[in-house]
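One structure, pasted below without further comment.
Complex shown without one protein chain; remaining protein chains in place.
Up next is chain A:
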Amino acid sequence: MTDTLLPNQTTTRLLSAQGLVLDEPTLINTEIQSWTDESGARVRFIESHGLPMVDVQLVFKAGTTQDTDYPGLAALTLYNLDEGSAGKSASEFAERLESLGALFEKSSRLEYSTLTLRTLSAKEVLDPALALFTDLVARPDFPATGLEKVKAQLLGQRAGLEKFPPIRATAEVYRHLFAGHPYGTPEGSSEQGIAAITTDDLKAFHGKAYSANNLEISLVGDLSREDAERITQQLSQALPQGWAAAELPPLPTPSPGRIHIEQPGASNVMALALPMAVPADAPAQLNLILANEVLGSGLNSRLMQALRQQRGLTYDISSALNPLRVGGLFMVRWEVAAEFVDASLQLVRQTVQDFIEQGPTAAELLAAHRQLTGPMLRNVAQNRRLAALLGEMGYKQLPDDYLSTYLPRLAALTPEQVREALQANLDINMSIEVSVGPAADQKPLPPVPADEQ
């Protein structure tokens, strides 16, 4: 491991680095206000008057895990919201929104469906923009023509996705690791499911999953608390009421496995994943965030050192955590020439196993902390990213002081605490290993040049 923290000779050559306190975490004092409104929607609000604009994000527990009887229903419901609402056609709706300069986006995930509105904060713009947004979320018409159009789009999208090796590899991991659980259908739809769905199904799904009680609202921008309360109240009162998604069943007992998907291509896309029994709101997530940074983030991570810097096996290798409500997974991804599929897999396995056993060094933790500071600061410096962070805090059920305590809490973690969290939550013997690409005769690892050892 090369130590790349500010070397002493540099600190003396750089005037500006002298006296710089690097290990004191940067203070984030972004204040979050939160409340639950009368309809049961949870609201998180950051009052920010620097710019005359407002970002709204709605997160419904209406993701693909909620539609296992009709795979595709969650996505089709979301994508049909702007096909016509409150008597306005899709193009009338777009025209009105655009004449206010407002922007609308939507996305469907495993556990959540997200809708965002960005608008200027002047009342003459804000009020009509919110009224349109409310119509769209609360009063969809679900015309049959829209459903047919969106079905064709979704089928086309599905066909393309499965051919894309990185998506295929990830999908195989979820299918295997979470077989029999709602997390086990990562693409969130099936051709039969899509074909069977009617506009009545959309209405029924909307009537439940888009309930105020099933909603986390984020608001960031040029609003008073009073305005924020009024806006969110109006929105949540217009929604269906009284339904909330049930907690998902616990994760199935994992079984390790090795999957190869034969596909033509220049190289193999690889994935190695471990299940994590720890839910998204557990305090141990912070320890795992730090651990993941050391192991698989950036040019100096352990995995990058082992595969790229020392052996030139791959251009990029990284790891990521996907914390979900009832557990989640840790996954390493890389690309490698077909003849090194097995050898690289063995090397990744060994690197992960060593890391779980030994944990990080103090120097590695310090570097990881510094590496995590920058993105966090850049997130809180932008309203749009703040709104997304609030949404994430909502669906992960994180406390209001999460942003202000994030960096100090990371800084306080010791190598032992991180190692304990690794050992408690990750087991290398439970790994799912996937390769997608052409098969070839396997070769041993290339030797490490002497000066790298």
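By definition in this document, contacts are C-beta pairs under 8 Å (C-beta built on N, C-alpha and C of every residue); 3 or more make two chains touch, one makes a residue touch a chain; residues count from 1.
Here is the rule we use: contacts and distances are computed from a predicted model.
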Practice problem: Select, from "ABC transporter ATP-binding protein", "Cobalamin biosynthesis protein CbiM", "Quinol oxidase subunit 3" or "Pitrilysin family protein", the UniProt-recorded name of the complex's unshown chain. | Solution: "Pitrilysin family protein"
Practice problem: Could you tell which one of A:A245, A:A367 or A:L398 touches the chain left off the display? | Solution: A:A367
Quiz prompt | Residue of A:A86, A:L100 or A:A131 touching the missing chain in the full complex | solution = A:L100
Quiz prompt | Contact partner of the left-out chain, one of A:S224, A:Q350 or A:Q382 | solution = A:Q382
Exercise. Tell me where the left-out chain touches chain A, residue by residue.
Key: 4-6, 10, 13-17, 20-22, 26-28, 30, 48, 50-53, 91, 94-95, 98-103, 118-122, 124-125, 298, 367, 370-374, 377-378, 380-384
